[in-house]
Structures are given as structure tokens and as C-alpha cells.
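With one protein chain removed, the remaining protein chains of the complex are shown where they sit.
Note that the chains are named A and B in the order they appear, and that numbering of residues resets to 1 at the start of each chain.
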Amino acid sequence: MAGHVSHHSSSHAPASGPTESLAIRCLLIGLALVFVGLFLLLPLASVFGEAFGRGLKPYLDALRDPRTLASLRLTVLLAVIVVPLNTVFGVAAAWAITRFRFPGKPLLVTLIDLPFAISPVVVGVMLLVLFGAQGYFGPWLREHDFRIVFALPGMVLATLFVTIPFVARELIPLMQSRGPDLEEAALTLGASGWQTFWHVTLPGVRWAVLYGVILANARAMGEFGAVYVVSKPVPGEIPLALWVDTLNSEHQGTAAFAVASLLTFLAIATLVVKAWLESRQHREMARGQSSHTE
Amino acid sequence: MSIELRSVSKRFGDVAAVDQVSFSVADRELVALLGPSGGGKTTVLRMIAGLETPSAGDLFIGGRRVNEVPVQDRNIGFVFQNYALFPTMTVADNIAFGLKVRKWKPAESSARVEELLGVFGLEGLARRFPHQLSGGKRQRVAIARALAPRPQLLLLDEPFAAVDAKIRQELREWLVRLHNELHVTTLFVTHDQEEAMEVASRIVIFSRGRLEQIGSPREVYEQPVNEFVARFIGVLNVLEGPVQNTEARIGELVFPSHGVPDGGTLRIGFRPYAVQMSRNLGEFRYIATLRHTYFLGILLRVEIELDSGLVIKARITKEDYARLGLADGVRVSFQIREYRVLSSEAGPLTPEVQVPSQPHIAEGI
Partner (left out) sequence: MSSPRPRVLPGFRLTLGFTVFYLSLLLLIPLGALLLRSTQLGWAEFWHHVSSPRALAAYRLTFTASAIAGLINVVGGTLLAWVLTRYRFPGRRFLDALIDVPFALPTAVGGLALASVYSPTGWMGRWFAPGSPLGDLFGPDGLKLAYSRIGVVIALTFVSLPFVVRTVQPVLESLDRSIEEAAACLGAGRGRTFLTVILPALIPSILTGFTLAFARAVGEFGSIQFISSNVPFKTQIAPQLIIEKLDAYELEGAVAIAVFLLGVSFMILAAINLLEGWTRRFQS
């Protein structure tokens, strides 16, 4: 991390030039901190303040509650199903889009980004229209005693939908800028398609894949709206984010915040890994540039 | 406006980008700041403009100390290496920017813009955006913008670096013409000695933050104050060899010791034009083989190699080359008419040593 900082400052070293007076700079930094404080820092601090406000015991009791543990298991299960599927999808989509030319490519790229633009609640409604009691497949599903919405498959589908873009979105611009030269070189050296992918493509983009994966994971574990629509608020059968809502509506403040603190730890871990990946990417880019000029 | 720097220094952290530099520029001069990259020349230009503040020393413009005068109030036209045109403004708005800031009346301002568009051959481009122009046109817009508010100084940072070789030649001539018409004191930064020699009436040479020499192109070429300047301006042959029995031997060449004690090393330098050649092997003291001929127009540069392997660069006119019947591979005799003794790289140079003609045969007697 220190290397990153020194790299950054050295590239800007002689950039004195015109700047603002010290007072203006302090004022602007102060205002920025107030803004971040009001909207980000205070809420983060309040999660822990409320969670631990009545001491460690109520906090631990809330976490040891079997319903909380069941929610935790379900949350992890959702992520374990959803994230790998969307990772494979992201890699396949990026390969098709960046390595070949075909008609309709811009449309495909737009489609991949679409879930970011759609309200999660609308996503839930879509699934109800398909699989709900009044939905297209509702009667058939009931006949065969198979449940999709208000059960695990519906939550999986909802979470899959909202996390489709994450990995693809990181990979497409990166693989576009890297171009197909390395892969073509590997083929001319006799490598098979899979060998090329494993030994040439993947090592070059693995950090971007990981970046997409951790963001997809955070969203998968924290998704609220889409899952809310397709799940029943039965304790132990809903993910953590919805369990927070149930506890909150039952006025179990400390328990709600205790569960929320778990999700906050997840967010903090996500941000730490993200910052680490970014500094790593930054370094690799700087290295790439310096080897370029030599 | 005149400019004067009195032991001006600029430090970035621990690095002295400019170290105790003093020089002055008279009103209406056209001066080049020349040196290798990292030499401090751009920092000097930026301090004159007010874009950097000197860490020490005094800076005068028109006899007034301006260290504390902010860049906005110095009335300076600055042309950036990458032109720095405002991308969201048209050509006309770019040129008018300084006038608007100085609250010119709209009528006067647009008249001035029209005038400059005419002077710079930019008619019809007033409504274009910078990204719609070629590199050469962008540069003209940048200079027009800098000159619009009638600045007391025109400062240009590597003005010709970003254009290709052919346009560069035209731009050089154009800058000289422009300066002759406008009579505004002009400083430009360059790392290209040829450019500095051709355009400037005086050259300030920097290296590693220090001022090495200031003088006319002829002065810095013919009377360089040190080896750095001598090597940086034009081509210099540098030879060195051990001194024994008050003589220095460098390959077959013999020089007097010039005061260097026995066991020391003598370094000498000479320009290619100081080498005099003949096909008559008896005419001059030393014999060499012509290895390579470089055609540079009416002047040719040749490399001659002595039997010891020592290679010397010489210069000769096309006529003399033909008259002497030179060609790659022929044997020639030669002498070095004048040379200088070099001390350390930054140390001062001794006056030129004139070598009397030394026929080969005379030595044999």
C-alpha cells in the first residue's frame, strides 16, 4: 500500500501550478468530510453503536439465535449458488464479445447491463408473473407440487437476475483493451483452446474476475427488494437482509442491528479486498507502462 | 520587457530543479532556453510565468520584482507544449478568453480576435472546436490566444516538439518572422540545439539545474565555456590518453602535456572542422583510413580510422571532398589544426591551442 502511495505522489510531484489557498482547501476538505460523515460514517458507526449498545451478551444472543444461524446459512447458500454461475457467465460473455465479431453485439452488451437499471421489486414481479399462483406456470407448478416463488429456487432466480452484470462488466473492457494478440500467439505455438484460456487469458484477467466476484458476492448476500417479493417472511427461511427487516418490524432493535452488523462486516471486508485489488491493478498497470517505455 | 533572474533556485522536495541561476534578457530579445530534459529549463520558464514560485532568489520583469506577483497579474503569454486549448470552447472563445477576463469591451474583443485569426491564418475556423483542428493549427490557436491580451512577454514551452519534422522547419521560420513583427520579448524552451541555434538571438544553456552558458549561437558554438556546452552544441571529438615524459599519447597521436604531470591523463577536444585531410600521405603527420561518409547537404561528415583503431569525426565541404578525390576506404593523411584541453566535465575550458602545420617529412629529418 505504501508503494502505491509513493507511486501516486511521485507521478504528480512537480505539479504545483495554480491551486487554491490553504483556507479554501481546508474548507473544501471539511465540507467533503461533513457530507461523507452525514451519509456514510454516521450510519456505519450507528450500526455498531446500536448492536453493542446494550453490551456484548444481547449481541451474542441475537447471533446465536437458531433463526439467525439458519438465515446466515441460507445467505451463504444463495451466494455459493449464484456467484459461480454468474462468474462462468461473465467469462463466457466476455470471451464471445471481445474476441469475435457478430451482429447484434451492442444489443447483447446492453442486455447484460440491463439488470442494473431495473428496480429489484420489478424483478420480483417478473418472477411472480411466471411462477406465482396467478402466474403463467403457477397452476402447473401447483399440480406437480413444486414451488419456485416463496421458496429457495425463487430466491436463487431473483439473486441471479440482479447480479448478472458484475463479472462481465469488469471483464469486457479489460479483455477488449488487451486484444487477442496473446491468445493468437498461444495458438500459433500449438496450444489448444482450453490451454490458451487457462494459461494465457485467465492469468491476465484473474484480478478483474476476482473484483467482479467480490462485488457480486456482496450484492448476492445483501439483496433485498427482489428476494423480498419472492419470499415469505418465515424466520429461518429468509436471508439475513430480510431477517433484519423482520426483527426491525418486530421492534427487536438490538437483534436487528446485531444481524445488520454481520452484513456490515461483510461490506467492510468487501471494501478492503476491493481496495487491495485496486492497488494491485494500479501497480500492475504502472509496471506494464514502465516495461513499455524501456 | 526585460527579464532578470538573480540566483534563483527551485527545489522540489530534496531535488534542486533549478540551482542558483542568474541571467538577464533584454527587451524584445528572442532567447532560447536549451538543455537536456530534466535540465531545469522548463522550471525556469514556469517561474518567469509565475506557475512556480522560486525557493530562493529574485525574479525581475521590467525592473520590478515579481516573486510574489501571482501568475494572473503578470500579463504573460504562455504557450504550452501540448497547447492546452480549452476543449469546451471554440477557437474564437479560446482566443477571446484572456480578453474577457481582462474585461475588454465586446466590440474591441471581437475585433482583436478577428485580427489574430487573420494574422495566424485561421480565418473560417473561428467556430471550430480544438479537437477538430490539426496539430499545426492548434499550435497557432495557442499562440494567438497567448498574444491576444498583448502580453509583455511571450513564453513558449517546447513549441515545436509535438509537430512533425517538415512543419517544424516552417514553424521555426514563422516564429522568427512573428518576433520580428511583434517585437515582444520571447523566450522558448527547447532540447534541440539545432532549433536553438537557428531561431534564437541568444541561447541560455542549462544542465542539471545549473546555467552553463549564455551567449549568441556563435559564441556558444565557438567559445563554449566547458566540455558540457562544447559537447551539447555541435559535434566534438574527445580523446584522452596518459602523459609520459611530458607528452600525451593517444593512439598514434602525440600532444604536449599541457601541464598535466607524468602519470596523469590528458583530455582534449576538437571540432570536426579542425581536422584537415589530404590524399597526399606525406602532407600531414598522421595517416588514417576513411571509413564512412555521411551526406548532410553541402557539408559532409566523414569518419576516419587510424591503424590503432582510434576513430575521429571530420567535416569537409562537398567541393573539397570531390577535389581531394575522397571515398570510403581511401588512405589520407591529416592533422588537427586546433583543439582545447578539457578538464573535468563541468570544469572550464582552456583557450584554444593552435597547432602549427607539421609536415610529416619535417619530423622525419
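Simple rule for what comes next: contacts are C-beta pairs under 8 Å (C-beta built on N, C-alpha and C of every residue); 3 or more make two chains touch, one makes a residue touch a chain.
Here the structure is a predicted model, which means the values were calculated and not measured.
Although one chain is not drawn, the whole complex shows that of B:87, B:124, B:297 or B:329 it is B:87 that touches it. Interface note: of A:121, A:202 or A:285, the residue touching the hidden chain in the full complex is A:121. Interface note for the absent chain: among A:60, A:80, A:96 or A:234, the touching residue is A:96. Residues touching the missing chain, restricted to chain A, are 1, 5, 9, 15, 17-20, 24-25, 28-29, 31-33, 35-36, 38-44, 46-47, 50, 89, 92-93, 95-97, 99-102, 108, 110-123, 125-130, 132, 134-136, 157, 160-161, 164, 176, 179-180, 183-184, 187, 192-193, 196-197, 215, 218, 221-225, 228-229, 240-242, 244-245, 248, 253, 256-257, 260, 263-264, 266-268, 270-272, 274-275 (touch as defined at the top). Contact between chain B and the absent chain runs through residues 49-51, 70-78, 80-82, 84-89, 97-98, 101-102, 131, 145-146, 149.
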